[in-house]
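Just one protein chain is left out here, and the rest sit where they should.
A and B are the chain letters, set down in written order, and residue numbers restart from 1 in every chain.
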Amino acid sequence: MSNVKFDFLNWQPDIEDYRNEGLITADNIIHSPEGYIQYKTPATFITSTALGTCPSMVVRSIGTNDQRVVAYINNITAAGAGYTADLSIGLFSSDYSSIANYTSITSATVGSLSTLNRVVAFDVCELGGVIFMAAHAECQSSTSLSGQAIITLNATGYATI
Amino acid sequence: MASVTIQQEQKNVVVNAATNTVFFQDQALCYNYKTGQWSRLSSASGKRFFGVNNSARLLGTIENTGLSVMVQDSSTALSASAVTATVVTGDFELNPGGRALVDGVRPLTDGASLASVRIGVKSLLSDTINWSTGTSINSRTGMSNFRAGDNVAEGRYHRSEFVFTGGFTTVSGADFEFSAEGGV
Partner (left out) sequence: MTKITYTTPAGSAALNSVSIPSVGCATVRDFVMLMPTSNRYSVRWSGIGDPTSFPTPGTSAARTVQAGEQVFPSKFGLVTGIAGNDFFAYVFQERAISKASYVAGDIVFSFDTFEEGRGCHKLNRFARIDDKVFFESEFGYHMVENDAVVDIGLGFVDKSYTPT
């Protein structure tokens, strides 16, 4: 009887299985110097219920306390032949139960309630006592092919810490 | 008017400096930039990522259900819900130039949540992998054995699969006990 020890290293799906001296699957684990640790999700999700219909959201962390600044589209409201949508930037509460907005911008008429309303760019930085934010959203003006155009929403500016 | 396509939603790349990891939202990949090792988080695929600079909370995710959002912090605490984790090795030769019979496998982990271990065998590299039946861990030996009945892990090339359905702290490898056999 012989023994051999196999270390779980080098997940390399790009390498053919028969030439792969490492792992071909390393799923829902994260490597650390001590070995792989398990990826878990909390038993209770926190649902941000105050937003209503929210087809798009991008979150960025800021500050050494990891506070979350969020750019999102919501408040989709029937208007004319379609809807209007808000692009908002805000600060998540520590338990994610609410967002306190820095700004909300309402669009021209968009075509649908769906995920064809997206935050396509969002970033934050800080300097000299302010948070600086830039968010850009694109929405489709109509669901019919002949009437399509892109409606853009943008919020770029700063807020005092 | 020509049809137009709006851009996709921004997909983040986030760093957790406490665990030396980078998470790529688009393909749900994770890279440890100190050890140079990759892995994938299939349970987070399709979710939005944001950074959490904390060793107890690895990664923030936002899950869509229709047009609603659920916001989560992933936690490494043992009390948090475990996600099924899978490790599969590549093909290896236990007995170079010959065949081998795997008697048992002992995974090197501190968790008791290993749901099953399987051994796959091939005679030729071009063969389709032939998997054994999954076996559980013997509580005294810590070994999964492949001796009984039809559950024999004999071949020229071997591959092993480990599935964890509960929690563990770390898993680093496995010990294989095997017997060398003839070359044909």
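What we mean here is this: a residue touches a chain if its C-beta (ideal position, glycine included) is under 8 Å from a C-beta of that chain, and two chains touch if they have at least 3 such contacts.
From a predicted model like this one, the values you see are computed outputs, not experimental measurements.
Visitor: So one chain is hidden, and I want to know which residue out of B:Arg40, B:Arg57, B:Lys122 or B:Arg159 touches that hidden chain in the complete assembly.
Guide: B:Arg40
Visitor: Footprint of the hidden chain on chain B, which residues?
Guide: Contacting residues on chain B, toward the hidden partner: 7-8, 10-15, 17, 22, 24, 26-27, 29, 31, 33, 36, 38, 40, 51.
Visitor: Touching the missing chain, which residues of chain A?
Guide: Residue positions of chain A that touch the missing chain: 10-15, 62-65, 67, 88-91, 93, 100-104, 120-128, 130-134, 136, 152, 154-161.
The rule is simple: only the chains that are shown with their structure count from here on.
Visitor: Quick one: chain A and chain B, Cα centre-to-centre, how many Å?
Guide: 25
Visitor: Using the touch rule from the top, collect the residues of chain B that touch chain A in their complex.
Guide: Residue positions touching the partner: 1, 3-4, 6-10, 12, 14, 19-21, 30, 32, 34-35, 37-44, 48, 50-54, 58-63, 67-77, 79-92, 94, 103, 108, 111, 125, 157, 159-161, 164, 167-180.
Visitor: In the complex of these two chains, what residues of chain A are touching chain B?
Guide: Against chain B, chain A makes touches at 1-12, 15, 17-43, 45-48, 51, 53-61, 64, 66, 68, 92, 96, 113-116, 118-122, 138-140, 145-150.
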